[in-house]
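Left out: one protein chain. Kept in place: all the others.
Presenting subunit A:
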Amino acid sequence: MTASDGTAAGDAERDAGSAAARSAVRDGLGVGISVGLSGLAFGAAAVTAGMSVAQACVLSLLAFTGASQFALAGVLGGGGSLVAGTLGAVLLGARNGLYGLRLAGLLGVRGRRRLLTAHVVIDETTAVATAQPDPRSARAGFWATAFSLYAVWNLSTLGGALGAARIGDPEAFGMDVLGPAAFLALLWPRLTSGRAEARVAVAAIVVAVAATPLLPPGVPVMLAAVAALAGMVRTAGTRPAAERGEG
């Protein structure tokens, strides 16, 4: 201990701080390793959809955001347009930009360090970082999640891609269900947390399913972003209802 401020209160505070940081690192490693293993599903899905093993691995290294990767593979597998598939995948990655708005302040990243940090701003790192009680453990949890998830996600992508190349018919193993099940599991806490979310989800399903026979694969999912606006209009509409009553 090189406690220069040496008071008992200072020590206690610091101990509590490092305990929180250690707990954040444990959380991060747990999420990183368990969720990272679903890279197996992505690797298999990508190869099943017609990507090469190298393409699946490069996508995991460069995009490093599961939803977008599954989306691109899904459009390829469905025989959809590559342009629409790419746009849809990138649009799905837009939420990472929205996470960044919050993380920039929380992590205190500035200058060039943002270039490295940006690559690992995703669902899981955001979830772990924002669940911590203080900025120091938020940073610890963020980076523990980032490193473990990046390593495991990319290794398991390779494993899944190589495995799928040997498996005859991936649908026989239920692999076509893995993508939607993974999204559903990631969404679950939000779908069950509020009525606005549930309404947006229903609207998004209606839009996407209705648009599917009419538009190229990939486009209906992009179009479903409109459902979020509908959800906002409706929540905004319920509040000023009293004001409207005056006029």
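Keep this in mind: a residue touches a chain if its C-beta (ideal position, glycine included) is under 8 Å from a C-beta of that chain, and two chains touch if they have at least 3 such contacts; residues count from 1.
The rule is simple: contacts and distances are computed from a predicted model.
For the omitted chain of this complex, the UniProt record lists the protein as "Branched-subunit amino acid transport protein", which is one of "Putative transcriptional regulator", "Nitrogen fixation NifU-like protein", "ABC transporter permease" or "Branched-subunit amino acid transport protein". Touching the missing chain, out of A:L59, A:A129, A:A144 or A:A161, is residue A:L59. Note that of A:V53, A:L158 or A:A208, the residue touching the chain absent from this view is A:A208.
Taking the whole complex into account, subunit A touches the unshown chain at residues 34-35, 37-38, 41, 50-52, 55, 58-59, 61-65, 67-72, 74, 76, 78-80, 82, 85-86, 89-105, 109, 114-115, 117-119, 121-122, 171-188, 190-191, 196-197, 200-201, 203-205, 207-209, 212-217, 220-229, 231-232, 235-236.
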